[in-house]
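Heads up, one of the protein chains got dropped from this complex, but the rest are sitting where they should.
And then subunit A:
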């Protein structure tokens, strides 16, 4: 059985089991047993559930620049740790659907940015629109798709997004979604996927935790708390009991 098929089956299992349990245990409680049986997939075998193939190519290329792998320096990268898998899975979580947010109109888009998020968009919408407009910009500017640019040019585009130097309105955006907002979501989710428990799909093999020295879900340090300024000796454990 290919792992792509297994992934599909696992997602189906998760969806099936979600309908059978009370709402309060949604989240880590459910995925606990489902995930424990299966090792993290290889990124190259993973079939995204939310992103189209074209969007996925962008996401891989962008994540690889936001947290590059060992080729650029010490420490695992976003692709080594399955960060794009994490983001894809988040898109089908309450977060991706903005399920807990207040999404009633009217949507007032000319208020102070200090009053916070006001778009009529879920994170799913932000990714789809943000990726499409970034690609349109790359076509205009370089005649190429983002993922076919060299690393330096990719960084130039990401910096332009970050600094809000790409005008999304001129690329067809009607609700004032700004390039810097899209970039902020992408960067925030990338870091989350890198550093969250592997149960959510990223931080494969707890590699990011090993890098920084975070012991994960051990959650018991009564014997350790009074030992000051000493390196903690044990590696991390995950919510599923995986040890690193």
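Following the convention adopted for this analysis, a contact is a pair of C-beta atoms (placed from the backbone, for glycine too) under 8 Å apart; a residue touches a chain by one contact, two chains touch by 3 or more; residues count from 1.
As a working rule, contacts and distances are computed from a predicted model.
Which listed name, "2Fe-2S ferredoxin", "Putative tricarboxylic transport membrane protein", "Gluconate 2-dehydrogenase flavoprotein" or "Protein glxC", is the one UniProt assigns to the chain that has been left out?
"Gluconate 2-dehydrogenase flavoprotein"
In the whole complex, not just what's shown, which of A:38, A:92 or A:155 touches the removed chain?
A:155
Touching the absent chain: which residues on subunit A qualify?
22-25, 27-29, 32, 65-68, 72-75, 77, 93-95, 98-104, 106, 108, 111-118, 155, 158, 162, 187, 190-192, 195-197, 199-200, 208-209, 211-222, 224-226, 228-232, 239
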